[in-house]
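One protein chain omitted, others in place.
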């Protein structure tokens, strides 16, 4: 039976193919479908729902705001909603972390903030080349796509993707080569043919590229190398930021201070579209209006963003709670990989994954999990990794419930077939 | 006195410089500022607020939806909100106009839908070049920027913008050359050096480029020429669509049927971020997930979009009312230009403009209008055009009120200086 | 019967297909084939043999030089042969024309000098875009190809040709639009989307593009426009230079002084590979070795170049003789076109052509001419033009002989078929 999604919507849709349910209601880490199905959510809006679905801490201020007659759409005009967001972000996020960033509203999606970051890096340095990493994912518009790794998505451009080249991510060469050796060599060698870049853009954990986490040491080495060569370091924290790895910014653990930071997904706290580009004040060489966009002033998102920051980041308590959730997740993952030959754990914090050796296993486990009431997706160039990304606010009970489904699905999909005829 | 917008927000902000008020409340075609100022709105969120601020027809369903616990963020998963939007769009917009388009949700902003359109056109044709028009505006990400005209914004890319070239828009050469002559010639001439394009992208009215409206004949000629040469025609209806020119799509008057249509801005009906890419079914060659994005499923926007379509486009009454508003606007514009040497009227429907001969006049009139309680912006490569874009739902009274302010400002700024000493 | 040219040489060969003779001997405007065939030469090595084949004025000094033990190959080292060439070129060509150019040896072919010119223009201006003309031909390497018009040759690049766009050549729009109107408009309009170019590169007569000659007025307008907008003007005189249009440089008649001039083909006077790039001294910002090449110091070519300059350009006598040859050519062309409906004369000086209205006529005439003992090729995007380019030194007798063959071939190919059954 076909429905209007099949007949009217473009073939480009993808999640609705793996998860064909019609989702009617959602709360916290749970979603319900029209046919009565109930699902634990280990997907969290691909990282846009770090605080869960319909979290009352953000929904109540949102509804009050909409009822108040305040401005909903404002481009880059001044509104109290934006002022409150800026003040809250400064007071609860930037100042406590001694970060002296300027805040840019580049348009409300991840690819907007990446495009803005690339433009700014090129403008500041007068250079044109950008380096990015193997298996990186930064977005679908032409500039972001040029620094993305996935070949299927790259071919979607229909034109050669230029002005960037790829360097190996942490441990890409399986430890067989010293960290950053290739990058060091080409930057020091005026004959390398790798043009001195304006910037290097990096995810501290590669969410789409297989849930690979860079080590803190490697990030520090990268940061130091950028400093030494006068290259700007851009951290794309669209997926790994907003608490996902255990601290607000994913780079806090390593101690580095990027020149430019890209935020989106969970920055609104509610799933509403919003993005930020942060950069050191001396990089703020934009001319007024040089980068613009109609939906830079999505006031409802400012309201929920402010509420989320105030609820979760006013003190250390949420971050401390997160530590417990991460520990619970780790225990579950370890118990699962212990039973599967060649399976291994990936990621950091609540941006985690289980990598399977046999092709197809992760996809079959995800399908079986869906059938049993768990939303979990795969990641990596061959979809070889189960990507585990529950809401940060998930309860112990829901996390256990999800993992029970997952563990059973893994067992079912990795069990040796019974010998025939027995 | 500086505020946090000055100290923390990036220099890239622009509207907040011309209109430094802090806007607290908005309703219909009116906005109020923190300092008590009241403004008539001839700007309408740069076209994102065609149905006015906080229109109860869209706000009430929105608030109910948010209170219901339904899914807010869904990527490309199925939800009742999306189903209702798709059904409503099909029944009220596509079918009555005999348009057999597939609907793609490409990410929630104008530049997302343009990037998706360019990718699809290149994929379908296997060609790489795109033609766009002098003074075009299509967006700020790299692909959209490459087909945009404004040199300041283009330089923001920091790299050469490639794989596209410019052709003269209707009347660009002041009637001194036959319509589409240059385009005809280069396409017929295998030695022209203008590579056969995948697509031509056009705005039927160039909102940012000086509120220039293409004539219906010219659009028909362009469409016919594309058909003859196997070139896809993309209409970027982000600003001119959703009723702005008097019909739902801006191209209806001309009778052409574009291969691909880009919609955003007012498609959500509320100012919430949303965008669509429409295309003929045989062009739907996307692989699943080949273009994706986190905020493609902004359910609140689907809800307000559905409400707006049902309220305004279920029958012809709104379109008929629009005709009256356009007539009132025309009378006002004519009375203004009649008093100013060299002033002329631009645009179509409620995407209108007054072009002044003397440089700086339009900007001074806009500044004086703001001081007197009217939001109106300028457009064009030298900001030579006052761009008049009230909500489509503006009342006769508000339209008169706005124009009274505007007419006074024009008089003040174009009056001959009194001879000194008299 | 196949020969080694068919079996071993690449399919890319072309002239040997139209003219399958094996040419054994050549003198002046005559060539002889292995099978005894004799040919009048209206092709002149595609412009590389302006002084005819094996002209004793250049061959005798060449042979003496080779017998002397002097340096044959010298990259950019100093040799007496190069010194004599530089002195002669300065004294006989530059000074009498009040041209204060620096001389660069960019590698010995036309495409080398064009690539050097484009690089220099980009370096001097810091801009990246180059404008070139519809139907232009500038060479086969990637930079030159990007400013060339022919679509078959452009597609040979296998990648999009970027950083340049096309503007209409003189009379491209059949007089239906004022000269240079499009160019004027886009350069004055900061919103045109045509990036301000580093340079405009032009052929005063488009040899490959259909033997179209620009009018002197148009060239002056173009030069003035470049000056006004700070754009460098590059004249590609590879084919039209060295006397081909009646003066040493093809632009002398118009009185313009290009910023950069590209010479090759007949600059060696003998058919040996050689090229020059000339530019105003203030543009000489090259770093040592920034552009190099193994065959920049082809001493035999310097020797024949010097001999040719001394023989033909020491005074006005050769140029005066040329006038007579041109007049004779014009009379012949007029008599031919007078007999053919729709035929017209193209070109300037001895870079001339006859354009036929019916597709295929020019190619059939060229084929029949070859069969009757005349080498003449076609030109233009549809090979619609017979391109007449005899050696400048052709005798009255040989010119008549060639035209007698040509006129007969034209008559044969354009004659009305006899009514059947008569």
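General remarks:
Per-chain residue numbering starts at 1, and chain names A, B and C are given in the order in which the chains are listed.
Criterion: a residue touches a chain if its C-beta (ideal position, glycine included) is under 8 Å from a C-beta of that chain, and two chains touch if they have at least 3 such contacts.
Computed from a prediction, not measured in an experiment: that's the story for all the values here.
Check A:52, A:107 or A:149 against the missing chain and you find that the one touching it is A:149. The hidden chain makes contact, of the residues A:228, A:331 or A:382, with A:382.
Against the chain not shown here, chain A presents residues 128-129, 132-136, 147-152, 154, 160-163, 165-166, 168, 172-173, 176-178, 181-182, 185-186, 189-196, 209-210, 380-382.
On the side of chain C, touch with the chain left out of the figure occurs at residues 3-5, 8-17, 19-27, 31, 34, 45-49, 53-54, 59, 62-63, 66-80, 82-83, 86-87, 90, 102-105, 107-112, 115-116, 118-119, 121-123, 128, 139-144, 146, 152-153, 156-159, 162-163, 198, 264-265, 270-273, 277, 279, 284-295, 298, 300. Residue positions on chain B in contact with the hidden chain: 159-160, in rising order.
Here, only the chains that are shown with their structure count from here on.
Ranked by how far their CA centres sit from the centre of chain B, the chains are topped by C. Superposing chain B on chain C by their CA atoms means rotating through 180 degrees, a value rounded to the nearest 5. The geometric centre of chain A is 31 Å away from that of chain B, both derived from CA atoms.
A straight line joining the Cα centres of chain B and chain C is 49 Å long. Inter-chain spacing, taken between the CA centroids of chain A and chain C, is 58 Å. Multi-chain contact residues of chain B (touching two or more other chains): 128, 152, 162-163.
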